[in-house]
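There's a structure below that I have some questions on.
With one protein chain held back, the other chains of the complex are shown just where they sit.
Right, chain A next:
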């Protein structure tokens, strides 16, 4: 029993409720937001240390032991994600203070932000499949409202599609849970894993696994990503950034959990399919990123490429590849938020998201320009920055597995090609917006964006820290990778008091 595990849910929940009760008092709401996220960060740091030195931490909620009650499980994988998510949330909330506007602030923006964090942290920490569904819904409902809050025409259009597609995928999620429960009679993930190992993952269970694959692919924008570019470009910058950083990542987390802990017995079916989907995601995402000439869409397709890359690591399915995917996942959470925030600032300055209307911004906004360039290089995977190590590990393992199966050569080639195209698409933004003749605000006054740049700079520091401090981070990532490759560690931690 360790009640600390539940704090990343309880703190934002409590803060969000208190904020909702005083919606006119914006000052207090801001202070509470910062305090809440800082507390979650502190708790996550403590949990990381506990998991490192004492093993996986579990909490049987209400004192009901594992397969019967709900368990919250903090293993290294989920704790690192909670830690990174709170860092990004802090930067985004600081950005929101100066950009979101008084009207949205008065209509529960900060509460919804906290509830979104409840959903995200809950999804990372839960050890129960139905609970995962509930936390997905907590996250999605907050995201529906955040997406439509403000009620512009573009937001409403985006929200309708987003709500429809997510309601559909949630329904399929429930169906999958029902099928699974009908066969194995349990919903605790560790217990599921034990029972599936006992009865063997036959054709029926593999089909159920594919149902879950469809669901989480829809949530994570893996191959089924058609809804994403529009939904993520409709809301205000900071909301788009939080979505890009956290929402798809929760889907990826669920994919990792399901296909390393529960459905790992038939990798020749499930993981091959994951590899194909990851490859197609990389290819189509890259095409989208290169094809468009407006910033919103290029950024949206970059999110998709990131998803493809991380899932490629899962599909290769060796410990090093999973570690690479985890490195890349942490890096992607930070840099995608950063990229969306910077993209938002550029659009704010230029007053348009069309690249053809921009140019010469480096004269007025040098700091913004260099921040954007460094982010671009980090996403491309240039060595001292954070995207490098994950890519190296994934590519290396992809090549190693390619020796046996030629298909993995193709996946690795696509991964490398996509890195090039990511770099190309973002450098295109950089060159067209920052170089050349000034086309925006010619003779107009300079916009004050210093306050907006500070959280971005903070995120960039985190990103550089992830790259430079990779060696320091290595034992933690290694522990997480080991836990993912060896599900019995997780099972033992959860069910030790029963078996």
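Here, a residue touches a chain if its C-beta (ideal position, glycine included) is under 8 Å from a C-beta of that chain, and two chains touch if they have at least 3 such contacts; residues count from 1.
Methods note: contacts and distances are computed from a predicted model.
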item: Undepicted complex member, UniProt protein name, chosen from "Sulfide/dihydroorotate dehydrogenase-like FAD/NAD-binding protein", "Protocatechuate 3,4-dioxygenase, alpha subunit", "Thioredoxin" or "Multisubunit Na+/H+ antiporter, MnhB subunit"; value: "Multisubunit Na+/H+ antiporter, MnhB subunit"
item: Of A:62, A:200 or A:404, the one touching the omitted chain in the full complex; value: A:62
item: Identified contact with the non-displayed chain, of A:17, A:348 or A:461; value: A:17
item: Sites on chain A contacted by the missing partner chain, in the whole complex; value: 1, 3, 6, 10, 13-14, 17-18, 20-21, 59-63
